[in-house]
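A single protein chain has been removed from this complex, and every other one stays in its place.
Up next is chain A:
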Amino acid sequence: MNILETRHIVKQYAQHRALDDVSIDIPRGQIFGLLGPNGAGKTSLIRIINQITGPDEGEVFFDGKPLGPEHISRIGYLPEERGLYKKMKVGEQLLYLAQLKGLSERQAMEKLKAWFIKFDIKTWWTKNVEDLSKGMQQKIQFVATVLHEPDLIILDEPFSGFDPINANLIKDEILELREKGSTIIFSTHRMESVEELCDHIALIHRSKKVLDGPKKAIKEQFKTHTYHVEYQGVLNDLNPAYTVLDKKTLEDGYLRANIRIPRDAAVNELVRNLIDHVSVRAFGENIPSMNDIFIKAVGEVPTT
């Protein structure tokens, strides 16, 4: 079952339609990548899910029920623009934020202890936030986001501002949260982390949803039916159904070619055909990267 569904969401600002008939389904227990160029409408959608603003049209369902105030404590949100009260002690601040999400002071205390031990940051408790480095503040904010063990966690560019070591730490935490059954909406521009983490993606471009589905299916959809081969010999008399797109000589004298085959052709036939003509060192399918898909999908949408 889907933990969150949006149905035909429309959000209109004065001159600008931020979301236009956006329907997405977010399956439970997955990492859902919400992608799109700047200004596409991602933040507007995230704010609607967080009930910071409401949609002009359309509905949002959480756990099958219309989204309402009772769901606030089940959602955790890490906005792209991070911020904490600078003059407040770390411990007090986290206790406060947790209580706003409905935890009692005691519950919050217990959970915080566990996180402070886990991240080995016990000495930060009585420090003012402004005395911490930016990366440390990010860590604190991450703890604040997930402390109340929300079912749905919304992370907007969670890795920005982290050094590689801490980014890895956070990545492991995200994966662990999924293991524990949380669903994560992951909004980012960084396609390599989408590649690495996301199970599902939706792509929003110019206020409209242009792509949506499991990452594997989308990759399948964007397959170009091209293969690469590294070989020695002359690649001339192949089956005319196959198109050699390009050829280049590698540093060690081998050649590398990209070949497109018809949609219904069998790969085995291509391999057999190749072996007849050249000596093959390596062969593989060209699988589109998320980056390719992103550029293709965004570029293809007609401008209005």
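Brief remarks follow.
Note that in this section a contact is a pair of C-beta atoms (placed from the backbone, for glycine too) under 8 Å apart; a residue touches a chain by one contact, two chains touch by 3 or more; residues count from 1.
Just so it is clear, contacts and distances are computed from a predicted model.
Its record in UniProt calls the unshown chain "ABC transporter permease", which is the match among "ABC transporter permease", "Cytochrome c-type biogenesis protein", "NADH-quinone oxidoreductase subunit I" or "Gluconate 2-dehydrogenase subunit 3".
Summary of contacts with the chain left out: across A:87, A:248 or A:263, the touching residue is A:87. The chain not shown here touches chain A at positions 14, 47, 50-54, 56, 72, 75, 77-79, 81-88, 96-97, 99-101, 141, 144.
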